[in-house]
Each structure stands twice: as C-alpha cells, then as structure tokens.
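Presenting chain A:
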Amino acid sequence: MNIAAIVNNQTQSPEAVLFFILAPIMVLAALGMLVVKKAVHSALLLAVVMVGLAIFYIANEAPFLGIVQVVVYTGAVMMLFLFILMLVGVDSSDSIEETIKGQRIGGVLGSVGVGFLLISLLSRAELGQDYVGLDLINSEGNVQSIAKVLFTRYVWAFEVISALLITAALGAMVLAHRERILPRKSQRELAAERVRQTSIPVAGLPGPGTYAQHNAVDIPALLPDGSPSDASVSKVIAARGELANPANFRMKESNGNSANGEAGEE
Partner candidate 1 sequence: MSSLTILGLLPLIGSLALFLLPKERELLAKQVALGISTVVAIAGLLLATSFDRGQVGFQFVEKYSWIPAFGINYGLGVDGMALLLILLALILTPIVILACWNEAEGGRWSVKTFFALLLILETMMVGVFAATDIFLFYLFFEAMLIPVYFLIGGYGSGERAAAAVKFLLYSLFGGLLMLASIIGLYVVSGDQLGASTFDVTELSKLSLNNQTEILLFLGFFIAFAIKAPLWPFHTWLPDAAKAATPGTSVLLLGVLDKVGTYGMIRFCLTLFPDASKQLGPTIIVLSLISIFYGAFLAIWQSNGDIKRLISYTSISHFGFITLGIFAFTAQGQSGSILYMVNHGFSTAALFLIAGWMIARRNSSKVQDFGGLQRVTPLMAWSFFIAGLSSLALPGLSSFVSEFLVLVGTFVHYPVAAVIGTLGIILAALYILIPVQRALHGPTTPGNENLKDLNVREKIAIAPVIALIIFFGFFPQILLNVINPGAQASVSALNIGGDK
Partner candidate 2 sequence: MSLDNYLYLSALLFTIGAAGVLIRRNAIVVFMCIELMLNASNLAFVTFSRMHGNIDGQLFAFFTMVVAACEVVVGLAIIVTIYRSRRSASVDDARLLKL
C-alpha cells in the first residue's frame, strides 16, 4: 500500500500518525532553538528539525529531496555551522538579558502576530481543486521526473545557479584566503629573530613575586635594582588596575606607617 496515497483529499492514517508524532517534536525543537543558551545546542536542535523535515519530504512523495535534505543540509550545511561554531568558540553562549529595550516583547508579539495571521489565513484557504498527489509523476521515479524538469524547464535557472556557487566560493576565498606577501620564515630565522628582540627575554619572563615578600600574581617581581618589573605581571591585571605596589610589602624600617595592604594605589 502506498502510504502517500490520497483518498478524498485525506492522507492515509500512517502518515497522520507520523505527522502528529514528528511535528510536535519539530516545533518543540524549533522553539528550543530560541531558548537554549548555547549556540551548539541550537544547532543540534536545528538538525532535529531538518531531519524531521527530511522525513516529511519523503512522506510527501519527495524522496529525492528527503535524501538531499539529510545529506546536504543536515550533513554538510549543519556540519559547516558546527565547524564555524567551534571556530568562534563552542561554549560561547548568549546572556539571558535582553539589551534592546522592547525587542524581546516586540519580537515575540510580531512573530506571534505574523504566525497567527498566516495560520488564520491558511485556515480559510482552499486550493480550489482536489489534491492530486504525485503518484503519476513519480511513476517513472522521483529522481527521473525531477531531472526531466530540471534539465528542460529549469535548465536556465540551473545554469545561473552555477554563478551563485562560484560567487559563494569566491566570496569565501576573498574573506578567508590570505595571500602570502612575504615568504614564510624558516625555523632558523624565527629563532634568530627572537633572540634579537631585546624586549622579550630569551629566558622567559620573570615570575611574579620574585625578590619580594609576597608571591601573589598581582605583585610585580623586583628587578635586581629593587624596581618592580612590569613584564612580570599579566597585562590583564595591570589593565584592570589591580596591580599591587611591592613597596607596600617592604620590611618596615623606621617608618611608623604599617603596611596596610592597600594594593593598587594608582
């Protein structure tokens, strides 16, 4: 029995079962995309929807598209997404707070409005004819019939879309490809360069806290002459103004002022 057969404009019950199981899952997955914090989760949920769609394509007598959906979309495109997500930082996640005033409520209201209008319009829609089904057309095989139309009726679009593919490739190259302007440096040159650069000590940076009473990360090391070494503390700490002054931790000599540990006066 052809489960895709349409009788009295109604599909067969197996298809209905399929639909009512899959469709909620897909909707939930899609909604999930909106609420999960991590981008990777969104991607995976999208993959769920896409697979569901692939199944529906097959159910809708478009087996070729169903396969393509799985192979190209879920396979290739989603992989590309994931790949880029990895590149960007797989654990990057959105903060929950909405920064644009009214955006979230507006977005929800707008989309709900559009959805409501769409569905209410669709509910009033009539095709004006009986469902035909693709039995006849698919009788030669779905792929064959697609091919037949693709290479006759839509051959022009097919040709033009090659331009799109080339554009995409070219675009990706423009944005990602780095033309080498200088010849690549050899290992030897790099090493020599490093030694030549006086700003970077060959022996590595001095650790924080060296020659001092404290060895916390925010205390600069003291150079042999007693002055603090800027290079010994992470720039981040310095930038955040949390650098402690090593002088505070000097041994008290005659000065009655006790070291009150007030760090980072400047």
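Candidates were picked such that all candidates are chains of the complex that A comes from, given by their letters.
Methods note: contacts are C-beta pairs under 8 Å (C-beta built on N, C-alpha and C of every residue); 3 or more make two chains touch, one makes a residue touch a chain; residues count from 1.
Because the structure is a prediction, the values reported are computed rather than measured.
S.K.: Check each candidate in turn (1 or 2) and state which touches chain A within the complex.
M.R.: Candidate in contact with chain A: 2, the rest do not touch it.
S.K.: Taking the touch rule as given, give the residues of chain A at its contact with candidate 2 in the complex, in rising order.
M.R.: 4, 6, 9-11, 13, 15-16, 19-20, 23, 26-27, 30-31, 33-34, 39, 42-43, 46, 49-50, 53, 56-57, 60-62, 64-65, 68-69, 72-73, 76-77, 80-81, 84-85, 87-89, 92-94, 99-100, 103-104, 106-108, 110-112, 114-115, 118-119, 122-123, 125, 127, 129, 131-137, 142, 145-146, 149-150, 153-154, 157, 161, 164-165, 167-169, 171-172, 174-176
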